[in-house]
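A single protein chain has been omitted; all remaining protein chains appear in their positions.
Coming up: chain A.
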Amino acid sequence: MVGPGRSRCCGPSGAAPAMNCRAEVLEVSVEGRQVEEAMLAVLHTILLHRSTGKFHYKKEGTYSIGTVGTQDVDCDFIDFAYVRVSSEELDRALRKAVGEFKDALRGSGSDGMGQISLEFYQKKKSRWPFSDECIPWELWTIKVNVVNLANEQERQICREKVGEKLCEKIINIVEVMNRHEYLPKMPTQSEVDNVFDTSLKDVQPYLYKISYQITDSLGTSVTTTMRRLIKDTLAL
């Protein structure tokens, strides 16, 4: 498994690199039925670190922050447990995205290889007639390789091995998070929707979007399957 690789890129949104976008790549090999839980574990761990409580702006430019609750999640197909933010809306959104990714992986033309990307971005308002820019500042890519196992014994070993690998991924994620590199500035009330996703009622993650790519058997990315799954903020 390749650990997090660091490179500078502008991410799939195609925007010009107005700022450097931090990019991290994680790779996992899992059995088909483990895809969902493994992806959720990684995405939830990232979003745990990239979510705050709801902002409540007061007069004089000050604001207070709500409280983020957490809960333990046990995996059914992997010997693994992780912590996620206590927000059903956020969980639903991630499950929807991961479910579509899993279905695409299973679909024809797929060799069982694909990647799912979680991109954090900021919106930059532009004057009419130009649409707002989405400027990514952090990109997490999880490369998935689906393996087929022959018997129950192999599956049992896979349960444990994937659990251990996910532990390593969590440690990698935490290490990146605690480098305390670029984070968007805390916005004023008028700017908060350019930085945070304020649509959830209990927590406030940074603006993010999830996309995925399925690699066909030739090894090339099938970009036609790219989709933006969560609130396309380019809609005016």
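Here, a residue touches a chain if its C-beta (ideal position, glycine included) is under 8 Å from a C-beta of that chain, and two chains touch if they have at least 3 such contacts; residues count from 1.
One rule holds for everything that comes next: contacts and distances are computed from a predicted model.
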item	value
Among "AP complex subunit sigma", "Autophagy-related protein 13", "GATA amidotransferase" or "DNA replication complex GINS protein PSF1", UniProt-listed name of the chain not shown	"Autophagy-related protein 13"
Residue of A:40, A:78 or A:203 touching the missing chain in the full complex	A:203
Among A:33, A:54 or A:123, residue touching the chain not depicted	A:54
Given A:25, A:149 or A:170, the one touching the chain that is not displayed	A:170
Residue ranges of chain A at the interface with the undisplayed chain	45, 48-49, 52-54, 56, 64-72, 74, 79, 81-83, 85-87, 166-167, 170-171, 173-175, 177-178, 180, 186, 201-203
